[in-house]
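The structure is given below, and queries will be raised subsequently.
Complex shown without one protein chain; remaining protein chains in place.
After this line comes chain A, so read on.
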Amino acid sequence: MGFVDKIKEAFSRPPAKEIAKKRLQLILKYDRAGLPPNAVEAVKDAILKALKDFPFIDASGVTINIANEENSKGKIEIEVPVRNN
């Protein structure tokens, strides 16, 4: 790697502490909810599969999130939008 590339890389890479923060925030979200790290993707896949027979549902708009609430177990929140036409 040339000197110029090295300088470019040094300026374009996010600082390690920012990466650590992002990773930790995600890890703790799963840890606190007591969920395995692939839980959201797995559940989303299963739901999309189950919903594909319903034409009135907009599968591309399905969102899934872990919600951590004070003093309670975590929960998975799923939003299934209905196609509007």
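By our rule, a residue touches a chain if its C-beta (ideal position, glycine included) is under 8 Å from a C-beta of that chain, and two chains touch if they have at least 3 such contacts; residues count from 1.
In this text, contacts and distances are computed from a predicted model.
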item	value
Choices "Aldehyde dehydrogenase", "Electron transfer flavoprotein subunit alpha", "Septum site-determining protein MinD" or "Sugar ABC transporter permease" - which one is the UniProt name of the chain not shown	"Septum site-determining protein MinD"
Hidden partner chain, touching residue among A:Ile27, A:Ala42 or A:Ile78	A:Ile27
Residues belonging to chain A that touch the chain removed from view	6-7, 10, 15-18, 20-21, 23-25, 27-28, 31-32, 71
